Each structure stands twice: as structure tokens, then as C-alpha cells.
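The other protein chains are all here in position, but one chain of the complex has been omitted.
For reference, chains read A, B and C in written order, and residue numbers begin at 1 within each chain.
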């Protein structure tokens, strides 16, 4: 139990700046009270999540949404609030130029513009001390024949190589894959195999990031995790959960058993280290944002605690003997354990409130920002 | 062949006013040139689709997007442009009040507001001469426990009954179902069974509308069509196509063979009449809107022509004999036929250009609206 | 807690006779030791499951697999072993005549044969005292055009009506639906809507049975449960679990949270009574059969206990207030509770061993049947 607590104390979960802004579906973005109006306010909110959970010390930025004049100042501000800048996300999907693609666009001018944006993100990494660039491309096509699938791979490879070469010492990029949306026929990085193949060719600074909502129905995500760890190519996670497509619900909300299985493979594969980034990537469309992030951090923590509880010796023994029900029972025994008392104890040992949700609710922070943040443009996708 | 041509001449496909405005995904709505700025301009564009295809004489309105002060005037304008008002669509998903639902919302005040909106749509039917109200509800919940699934059915039933009672002579409503989006855990009308059960209880003026993009992966849509026709409960279609979820691509673009099978069941089941409304419901996110609609109308027409070509006597004989390959071959023979020459001939007989796409492109209409429609607010979802 | 224990004591889960025989995939049926060779031995094994769990007192028969000369004798034998005969399942898919269907076959002779088999199953109900007939049809077609989808519905309706009329006082049938397999293009009862529509027309003795593995990917099963209960048409469950298609794994093995949500809707909808039959329907292809059934019964029991623990007043309050996270938290609090100590206590109060799996393993029963049941033909699908 001491080991488990030590492991849990070492866990780090990154929250994304955009999660604190408004989000929605194509049908409607519902506005909420107290939503941040600039990157500084987003960092302040993220700091609340860390203050109550103790394990969310970094915040991912999204460029251009989080563009500021002085990134060093932003990083300093983060530090004062008790958090640090984490991964830099490069968004190349909200400019009219990108209607038919960014780095895979048929027009070289658009590709140049998109790649320049990626390079600028590396500049921001330099300025903020971030060591990770996260690359997700909405690139793809909606209709068969619309563009040449293979040529788009050539263009993608060319852009990735240029960005890879620009990475400095201790920097890396994570390539994200997604089955579909916003492209509806062929996406240029649709699955882990595509991301993996590009990363292998590029070298050790290129790794794959697994967004748990980006797979075809039925995909066994923990298999992918185990496989990528075996290959040394798992760079991190974008956590969220889904029942259907890329629903971007709170991680652990749709299938907590799956989250547990993923965390088990992470631990079993030696991925429970700083090498693998645990990031949230969710849309709180109808629930309040800060509590949504706190609950999500707790969900990952609970899944991790359960995964750490697995009696691996007993599991291996049952597996070796071909004891199907016995091996399954060892895993389920850990999953069925209620780890909430353990985590409450752990928090108290660290000087935190045992129930982060209740503590935040009582803090008055929400009432404060709801009162203060009036006027201005609330942050959201595109703002 | 004479019969087939006569049948094709009688076909009517309705286009939706919103398809002429801008649309997109949650990631980005890309603006296009020449997009309408009000319902009048939308009708003008829809009239172009009818002018070149000859089989798209009606236009569906969406309320509140198409709200005008004087609906009689709008209907008159439509007539002058060569089209008529078709179904009235009631949109109850873009008001902040509807964040947790419209007619199924836990709060009676919101339900009242939503139901009043539906009743207002019946008023608009009266004013425009429309005989069909189309009801799609985005209502649902994102998280298990968020609201009570069964109580929401009670509320839905109550609202539907009130609207049903308001319908006049010769009026009906079509209830639409959708698996998911924008709700991501439980949708209140997720499948045809739910829509059907409500409609059966309400009576003959309530029917089910099949949106071809609203099903779970693997669903056999033509089975549903055949079943609903057998029950007298198929009210119409919202046509579009998809590879993944509710992609809203042009109908026939993703799986033309499926569209053919659907049209075959329509014809076989006696649904190729005015009783069943054939409507388009698509998003032209990256392609031009008017040509997108023309192509879609042509795709439905081609599928219909192929379905009419099926040698039903030969098919029945093979089916009766249990000749699996023979029966399949009869169907495939029709599908594999190139019906484009037949349709070109049909158009020429009706005084239309044989190639609607080329004719529209040459007409100069796009250049005209691109030049004229500058300034103002382009129509789109929410506008 | 007293109420919860009382509810749990009243729970009844039925196991199927065929689960004790060999099963497999189309690729291979792996034989196991000690497998029953006749219906009497199957009942003896089922009695073991009841002996250790205390909540599995009935056993479903499958005809023709469980055909015997004297059903009264079989029922008596069951009673001596400590169990009773449950539902009668009519299998009309393993005769060469049924290659193209049973009750929906194009040939009237085959339909007559199939319907006669169903009627014979009602005779067996009379002879055994069973009150439930379970109807699953593998009927469907593999290729578009192979047979007429709508005519098959007519034939289905005709056969169901004949069987319905034959049902005696206090007897009912449950109609099962399944998306696909063994038919691969169109199944004649593919979804709950189809089963529901037929049952509504037939009357109160016809109800729908939900097999948890028979849905399209992404289907919200608990919604269907809630809806059918609201309509008074939920007759029972065939429990199992799956990651992909109709995998027929042990219930609760693939998605225990889903099982909990289903049980919650059962309880909330008033379905936790004798009106709704809780049956297992699984294939223990690689794991031992009796322990597989014990584990499955325990999994349903654990999900039920968690569902009973939901604080429904708190849940309703949060739902009424539109407190998305609060309502979800009430549900998750029950799910995250470890109910195993409670169930162990309950068992001991009933004179059972606290750990049924361990108790069975220690009993020596497996060693006994493995030694005794040599020679003869092991039971399996088709035997």
C-alpha cells in the first residue's frame, strides 16, 4: 500500500486551457457564467483544479487560441498561480484557408502557412519552456475522389519532417490520430498505425498520442497502449470518454472499466512515468467547467489506484496456468475495490481536502468569477 | 420503359432552405460566396435546383431560421420563383433555455416554451399552406443519471399529444429519430422503434421520418423502410449519406447501393406516392451549395430509376424458388445499369437540359449572386 | 439496507441448459471434461449453480436439444435436484430445411414444419409447467434481393399469431430480436422495434426479450429497457456481454457499468418482479461451464445490489435542479461502492458459503463429473 500511495503521489495529469472556455456541438455552444476571457484567466481556473486535486500542475496551451504577446509573462503568471505550461497544441483548422486541409492541402501556399504555424508553436515552446508539441490535423476529405489520398500522405510527411528538424534538445512532438470528424470520408491520420509509421520514420522525438475518443467502434484501446509502449512510441494520452463518436465527455464517465484496463496496461508496460503525458481533452458542454475537470482528474486517479492494486504475481501465475476465470478474477478484484477511502486518506496526508469536489464547491471561487467576469468575450473555440 | 419514365416524371424531391446557407462542424463553419442572407434568397436558390432538375418543386422551411413577418408573402414569393413551401421544421435546440432539453426538459417552463414553438409552427403551416410538420428533437442527456430516461418519455408524449391535437384537416407531423448528437449518452427519440411507438399511440396524423444518417453502424435502413410502409407509418425521408456518424454528406455519395436498396423497398412497398415525402437534409460544408443540391437530387433520381428497372416478376420467381444467386442477380442487374442516358432523354423530353450540373454552371447564376450578395449576414445555423 | 437485502433475496436468475454443454465459434468447438451428455446431467449441473448462489432456481430448456420422452419425469428430476424448469426455447435453425428460414421461409411446407415445432414447445410447456416460451428466429437473408423483406414479415406475423392463439392461461411468449448472425444482410426480427410492433398487435401474452449482445454498436440498451417497461412490454433478459458482436461472454465481463445501468432502469421502471425474467444466455467456449455460470450469476447480483444502492431521492432532486454533475455523482456513488462484503453477508445469512466460486471449487463436483462422464456424446449445439 505504501508503494501504491507513492505511485499515486507521483501522478501528473495535465488539463487543457480550452476546457475552461465554452464549447459545444455544431448545433449550439451554450454559454456559461464565469468563463475565462483570456489565457490568464484560463490558467487561473486550471490552478484551481490543481489546488484541489494536487495532481494537475500543468496546463496545455492551444495556439492560436492562447496567443499572447509575451509568453514568458504568461509562463510567469502560471507559476504564480501554482501551475506550469505543459504541451503546446497547434490548431490549424479554423482559418478559411484550411477548408480543404492544412499541411496536406493541395495548394503549396496553404501548406506553407500551416507548417509555419507549427514552427511558430516550437518558438512558443522555447519561450514557455514546454517540451511537448501536440499535433492534431483535421485534414481529410469528405468525398471519394476529392483529393488524392496518397499525395496527401506525401505532403504530410514533408511537413512533419520540417517540424521534426526544428525541434530542439529535449523537445518532442506527439502525433495524434482520429478516425473521422471534421473530415467525413478519409482522414489523413485516421488510426494509430498511420501515426506510428510516420513517427518511426522520423525518429525518437516523434511519438504517438492516444485520444481515447478517436477510434472506430469496438477498437481495443488498451491493446494499442500495450503495443505502443512495447515499441517505445507511446507519448501520451488525450483523455475523455464517449458512447458513440468523439463525444468528448468526462474521462471515465462512459466506460470506467475501459479506463481501468488502459491504466493497467500503462503500468504493466512501464508507461507510468514522465515519458507518457496524461492529458485531459474534453468538452464540458453542459456541465460547469472547473468541477468537470476536477471530476475527470479524480476519475483518472481512481482508475490508476485500481490498476495499481492488481496483484500482478497472482495474475501472472493464473495466466501461465491458462486459468481463464482465475486470471480474470484477479483483475476484477482490483477493479471492484472501492478506492475512494484510500484516495481521501492520501489527500489528507498531502494537506488537501479529502473531497475535492465538495471543497471546490464550498470555496466560493465560482461565485467570485461569475461576478467578476462580466463583459468581454468569453473564451471558446475560435476565441 | 414508358411506365418507368412516367414514374420518374412524377417524382418530387424537397430541398431544405438551410442547405443554401453556411454550415459546418463544431470545428469550423467555412463561409462561401453568394450565400443567401434571408429566406427570400434561400427560396430563389432552391428555385434554381428545381429549374435544372424539374423534380424539386418544394422547399422546407426551418423555424426560427426562416421566420418572417408575413408568411403569405413568403409563400407568394416562392410561387413567383417557381417553387412552393414544403414541410415546416421546428428547431428547438438553439436557445440557451434548451441546454438540458426542450419538450423533455425537467423544467415545466422550458417545456411550455418549446411546445409553444411547435404550435407556432402549425400556425405557419396554416399561413403557408404546408401540410407537414417535421419534428426533430435534440433532447437527451450526456451523462448517466443526468435526468430520468423514463420521465423524459412522459414529457415527450405529453408535448406530442398537444401538438397532435392542434393539427388541422389534412395536416400531419413526422417524428424524426436520431441515435446521438448533440446528446451523447441517451437521446429521447433514438431509433425508429421509439418514434413508431409514439406515433401509433397518437394516431394516423403522426408518422415516422427516416433520416438516412441517423442510425447505429450496421443498421439495415431498407428493412426499416419496408417495415414502416407495411405499418402505414412511413411519412418521409431526410436524405443524406454518411461513412461514420451523421456526416450529412450528399445523398448517394457514400453508399449508392444502399440508396438503391432503399428506393427499391419504397417502390415495392407502395411508398412511391405523395404520402411519402422525399426530402434532402444535408450539409454542404466544403462544396458549393446549389450544385451540391442539384447533384443530390440527381443521385436520388438515378437510384429511383434503377429501382424502377428491377424486373419484379423475375425477382419474385427466383425468390420463390429459393434461388439465392439468381434473385440477387436480378436486383444487381438493375443496379449495374447505367441510367444516365435514360434520365438525360427524360429531361430533354421535358424541355430541360440533359446535364443539370453543366447547365447550372453555364447559367451565370453563381457569378450573379456572388456579386450581388455582399454585406449583410449570411444565412447559417443560428442565423 | 434491510430493504436492499430483502430485494436481493427475492432475485431469481435463470440459467440455460445449453450453457452446460460444449459451445464454440464457427472456427472450433473445444471440448471440455465432464460435460453433460443428456438433459438430466445438464439439470444436475444447473442445480450446482443454484446450490452455491441461492438465486438460480430455474433452468431454461432448448428444444430439440433437450428433447426427452417423458417431460414430466424430467421436471420431477429437476425438482429432486433442487431446481425447476424455466422457459422453453424453440430452436428452429439446425435442420437442413431451415437453410433459407423457418417461419419466414418462402416455402409453405417449411413454415408449417417450423410453426409445428413452436406448437410442440407449448405442449412441452404444458407438460413441464413452464409458463414462458422464448422465440428466437435465425431467419433472415444474406444477399439483397434473396427474398422479399416484407413478405417475410407477413409470414412471421402469421406464424406468431398461430402460436399466440395456442398459449394457455398464464402462458406467454417472449420474442427475441437480434441485429445479425447467422443472417448477414437482413434479419427478420433485427431490433426491439420490430419485436415490439409484433407483440403489440398480438396482445398481452406477447412480450419482448432483450438479449444484451444483440444490438448494433453504440445502442443504449438501458433506454430500451426503460422504454419497454413503460409500455408494459419487457418480458425478460438474455444476459451476456460483448465487446464486438454477439460474443456471448459472461454477463458483466465486458462492461460492468452498462450492466449496472440496465439494472438501475429495471428497478426504477418497476421491472424487478417475477414479470421480468432474468436469464443467462452465454457461451463458455474456453472457460469451465459451471464456474462460468456461477460467476455470471454473481455479476448480475452485484450489479443489482449496486443499482439498489442508488439514493433515488437524492438523484431525483439533482435531476430536477438540472445539476448534471450532481445527478451523475449520485449514480456513480452507488456504482463505485464495493458490494461484495454485503453479498457475502447475505449469503451467510442464508446458510450459503460467502464465496460461491471458492466453495464450488472445493466441493469436488468437477472432479466427480470429469471422472464419471466419459463415453457417450457430450452435449453441445446440435446435440
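Just so we're on the same page, a residue touches a chain if its C-beta (ideal position, glycine included) is under 8 Å from a C-beta of that chain, and two chains touch if they have at least 3 such contacts.
This structure is a prediction, so every number in the text was calculated from the model and none was measured.
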Name every shown chain in contact with the chain that has been left out of the document.
A, B, C
Of A:24, A:39, A:86 or A:190, the residue touching the omitted chain is A:190
Specify the residue from the set A:202, A:263, A:315 or A:379 that touches the hidden chain.
A:315
Of the residues A:94, A:171 or A:219, which one touches the chain left out of the display?
A:219
Only one of C:24, C:64 or C:82 touches the unshown chain, namely C:24
For subunit B, which positions touch the chain that isn't shown here?
217-218, 220, 243-244, 253, 255-258, 286-288, 291-292, 295, 302, 324-325, 328-329, 335-338, 340, 357
Where does subunit C touch the missing chain, residue by residue?
23-28, 30-31, 93-94, 96, 98-100, 138, 142-144, 179-182, 184-185, 217, 242-245, 247, 249-250, 253-254, 285-287, 381-382
Which parts of subunit A are in contact with the chain that was left out?
100, 106-107, 142-151, 153-154, 179-180, 185-187, 190-194, 196-197, 200, 215-220, 222-224, 226-227, 229-231, 257, 261, 265, 268-269, 315-316, 318-320, 322, 324-325, 327-332
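Keep this in mind: only the chains that are shown with their structure count from here on.
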Could you classify the subunit A-subunit C contact as same or different, where same means more than half of all interface residue numbers appear on both copies?
same
Express in whole angstrom the distance between the two chain centres, defined as the mean CA positions of subunit A and subunit B.
37
CA centroid of subunit A to CA centroid of subunit C, Å
40
Can you tell me which residues of subunit B touch two or more of the remaining chains?
100, 142-144, 179-180, 185, 217
